[in-house]
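Notes for the one structure printed next.
The complex appears here without one of its protein chains, the remainder shown in place.
Then we have chain A:
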Amino acid sequence: MRPVLSYVAAALPVDIALEEQFTTKAQQRHAAKFGMWCWLITELLLFGGLLLVATVLRVLHPASVSAAATHLKFWIGASNTVVLICSSLTMSGAINASRLGLQTLMVRCMLATGGLGSVFLLLKAYEYYRDYQEHMVPFLDWRPYALPHDHASRLFINDYFAATGLHGVHLITGIAILLVLTRQASRAGYLSLHQNRIEIFGLYWHFIDLVWIIVFPTLYLVNRG
């Protein structure tokens, strides 16, 4: 591994290119960041609908929801929480490196972030597979449901699939954007033209992490007792 100082020596100028609709670069940076925050608020309400459904179901059918929730794979969910938090750490590493102009370090941090995101997806896929094995996939006609007499528990499991599926779609999108961005950002001179794109993407990535941190307790934790 290269010593840290060699990264510092390789530091590049950090800036953004002014687009024609803006007057100053500070304005452009502010607008970009603000725009992403607005998008994240919208996304939060998108998940809010699903989390509300989970909460309503818990109030309407507490016993059924508990019975279903004990079938969720708590330890896989918990491990995934840790994985995503680590990926947020590497992403903020990438952001800080980009601010300092340390392109190589930044690219490595971004690759690590993508790797951790993929680990999450693999674990999630394994979890879905276990659900399938345990007959906990109520919407598949050919797979008899494990709790056939508990109709309301189906709703909760359906919501679990909808919420984690939607989160998975966000994560897949996030990884895809991350890979494209990493490819672009590894080119020479990128940081002097588009440094703030790393920051903007970072916000989105942290959001994916944050949503999981809300989804995990809402689905897995509070219903176990």
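Side notes on the structure shown:
Here, contacts are C-beta pairs under 8 Å (C-beta built on N, C-alpha and C of every residue); 3 or more make two chains touch, one makes a residue touch a chain; residues count from 1.
By definition in this document, contacts and distances are computed from a predicted model.
Of "Sugar ABC transporter permease", "Putative ABC transport system ATP-binding protein", "Cytochrome c oxidase subunit 1" or "Ubiquinone biosynthesis protein UbiV", only "Cytochrome c oxidase subunit 1" is the UniProt protein name of the chain excluded from the display. Of the options A:Val14, A:Val53 or A:Leu221, the residue whose C-beta touches the omitted chain is A:Val53. The chain omitted from view is touched by exactly one of A:Leu45, A:Leu122 or A:Ile172, namely A:Leu45.
The missing chain lies against chain A, touching residues 20-23, 27, 30-31, 34-35, 38-39, 41-50, 52-53, 56, 60-61, 64, 139, 141, 151-152, 154-155, 158-159, 161-162, 166.
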